[in-house]
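With one protein chain removed, the remaining protein chains of the complex are shown where they sit.
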Amino acid sequence: VRVGSGFDVHAFEDGDHVTLCGVKIPHDKGLKAHSDGDAGLHALTDALYGTIGAGDIGDHFPPSDPQWRAMDSTVFLKHAVALVAEKGGRITNADVTLICERPKVGPHRDAMRARMAEILGIEIERVSVKATTSEQLGFTGRREGIAALASATVVFAAR
Amino acid sequence: VRVGSGFDVHAFEDGDHVTLCGVKIPHDKGLKAHSDGDAGLHALTDALYGTIGAGDIGDHFPPSDPQWRAMDSTVFLKHAVALVAEKGGRITNADVTLICERPKVGPHRDAMRARMAEILGIEIERVSVKATTSEQLGFTGRREGIAALASATVVFAAR
Partner (left out) sequence: VRVGSGFDVHAFEDGDHVTLCGVKIPHDKGLKAHSDGDAGLHALTDALYGTIGAGDIGDHFPPSDPQWRAMDSTVFLKHAVALVAEKGGRITNADVTLICERPKVGPHRDAMRARMAEILGIEIERVSVKATTSEQLGFTGRREGIAALASATVVFAAR
């Protein structure tokens, strides 16, 4: 059994929606990024890479490369899921924490879990999305951006 | 086996003690919160919910609900422990990192571990409390608040 952890940040900018954990949410700001700025999926993608020593998301999908512009981040997560499967890994659970004052995550939690479960190929009960604020402290508290923390557990055959 | 992670923050305010990892510590500040502000227990509670996809602490104990005012956070942790047990989970270890310049955690570590071990129903050797500073950087470095990072490992029968 192996565990990976991931962390990611995206800054708010003008816009009318954010995409978090694979779900588009109406919001009075957008997220600045070369991709769709889905910090939740980026942190989880990195956590999966972390279980197999497969570098990080910036390594596989360089932000300088125009082909990843405005990219749907589920593409990144699918890549990490495929690499883990290739190595014989079976994902037993995934846990994402979104750190922001807004948007409210609760109303979208189950849609996020369903979307992630589908991509990870596991039951929804094994997928967790949590939210917390930083109590108005730091850059997330000042609403300058969103941070995400993720962990993923993977069991490998015969280890 | 599944692993959950959690993160929480509380801001300092006027006061004469803080409660961290279930232990009351005399301090020249207090922690602002609807509950007792125990960021360590909140992060660990969320880590446990994260192993079973059971939402987050704000979901089960909404800060807007007056009945959780000044609440002892061990109530929240006990709730998560009970939910994990209901799903057939056995907690194998818990690890909390407190990020702050002050108070000093070391003198209280073993009391914190004992209190948490009791609530988690596991041996103290399986419970870890660590502390680190952010070297005077960021909101924890400016002593505006305390952050906590937690992870919990849970083994489920026949998985």
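To keep things simple, chains are lettered A and B as they appear, and every chain counts its residues starting from 1.
Basically, a residue touches a chain if its C-beta (ideal position, glycine included) is under 8 Å from a C-beta of that chain, and two chains touch if they have at least 3 such contacts.
Treat the numbers as computed from the prediction; the structure is a model and nothing was measured.
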Of B:H27, B:H79, B:R109 or B:R143, the residue in touch with the unshown chain: B:R109
Residue of A:T19, A:S35, A:T51 or A:T97 in touch with the missing chain, whole complex considered: A:T51
Touching residues on chain A - with respect to the absent chain: 1-11, 32, 42, 46-47, 49-59, 138-139, 144-145, 147, 149, 151, 159
Chain B, residues in touch with the chain not shown (by the definition above): 1, 3, 5, 92-93, 95, 97, 99, 106, 109, 113, 124-128, 130-138, 141, 149-151, 153, 155
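Going forward, only the chains that are shown with their structure count from here on.
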Centroid distance [mean C-alpha coordinates] between chain B and chain A, Å: 23
